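All protein chains but one are shown in place.
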Amino acid sequence: MMENDPFSRWLGIEVLEAGAGSSRLSMRVREEMLNGFGIAHGAIAFALADSALAFASNGHGNHALSIDCTINHLIPVKEGEVLVATARQQTHGKSHGLYLVEVHNASGGLVAMFKGMVYLKASSWK
Amino acid sequence: MMENDPFSRWLGIEVLEAGAGSSRLSMRVREEMLNGFGIAHGAIAFALADSALAFASNGHGNHALSIDCTINHLIPVKEGEVLVATARQQTHGKSHGLYLVEVHNASGGLVAMFKGMVYLKASSWK
Amino acid sequence: MMENDPFSRWLGIEVLEAGAGSSRLSMRVREEMLNGFGIAHGAIAFALADSALAFASNGHGNHALSIDCTINHLIPVKEGEVLVATARQQTHGKSHGLYLVEVHNASGGLVAMFKGMVYLKASSWK
Partner (left out) sequence: MMENDPFSRWLGIEVLEAGAGSSRLSMRVREEMLNGFGIAHGAIAFALADSALAFASNGHGNHALSIDCTINHLIPVKEGEVLVATARQQTHGKSHGLYLVEVHNASGGLVAMFKGMVYLKASSWK
């Protein structure tokens, strides 16, 4: 999946762990990811969390489509910081799955909390 | 704001309109923004909507910090498509503001619906 | 639908309008709906909005199951106030529909903004 994901490559995502229902990804925040206030754009933590969701929810084999995502930004992120996103499955039903993704900085602070619901299609992506 | 926003520049965002409580931004989806399924990564529509939120909510002068954002992905987005995000203020209180951002494709389809709450700081960013 | 909905009856909901994809409901806040701070419990505005979602999304005939709802509380609600919830369909696809519901008080203030996603089952409830 990773080799064919241009945006995750641009983000510089490293897959620490990926399985059926869970994943752990990391990335380093670069200058081009900052917003007008000199901190990481809100979409950066979202992108990392959303990729973690994709790895975890597609890990079952079925095509999982994220349909409803929420993110809470809790701590500002600066250039050079390494972020780690950890996705944990809450439910995996017939048609939908629910995931929580925590994004931490290097000192263990909870930078963002992400919740994502996916629609599980009958088709397999493998 | 735009000149100092490296990530919005990377996205190729064009500001069509920006005022106190509203904004309209557009961008074209490039190959490096796609995910492993060949459609735009979920973070791309989020990024455009989040930037529209930033332009609209900071348009009042006070520093607005997005704290809670949700997005619904409704139509897949392909390479080359031009997206337009329109942010509309719902409330602007003493401490918080609420915004809806609609993201449309060129044929008028609602690609994503975004809702963002901002915390309004006493300080001005201007 | 209404005659068979005990909780909406307890709330005292009045259906002002109900169609395929839209609805308008009202109710009066009673003493037993207040929380420990003497204002309406957050679940009251949610309940009215969620009922408006149910009326609008089931109006197409197919069984619509609400799966992901968010609410922003914007203005406190007091005993005796009459609330009106207006549901508007954003999309109605093959498997999912998205709705916004605004809850206003009698002086036109936006008390709460609700967003709900429903899963559309193949079965009809009629």
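As written, the chains take the letters A, B and C, and residue 1 is the first residue of each chain.
As a convention for this text, a contact is a pair of C-beta atoms (placed from the backbone, for glycine too) under 8 Å apart; a residue touches a chain by one contact, two chains touch by 3 or more.
The structure presented is a predicted model; accordingly, all values stated were derived computationally and were not measured.
Displayed chains that the missing chain touches over the full complex: A, B, C (touch as defined at the top).
Only one of the listed residues, A:51, A:70, A:86 or A:105, touches the absent chain: A:70.
Although one chain is not shown, part of chain A still touches it, namely residues 70, 72, 74, 90-91, 93, 98, 100, 110, 113, 115, 117. Within the entire complex, the positions of chain B that touch the omitted partner chain are 67-68, 70, 95-96, 117, 119.
Across the interface with the omitted chain, chain C contributes residues 1-2, 4-10, 31-38, 41-44, 46-47, 50-51, 54, 63, 65-73, 125.
Note that only the chains that are shown with their structure count from here on.
Centroids built from CA atoms put chain B at 19 Å from chain A. One finds 32 Å separating the Cα centroids of chain A and chain C. Remark: chain B and chain C have CA centroids separated by 27 Å (rounded to whole angstrom). With touch defined as above, residues shared between interfaces to two or more other chains in chain B number as follows: 70, 72.
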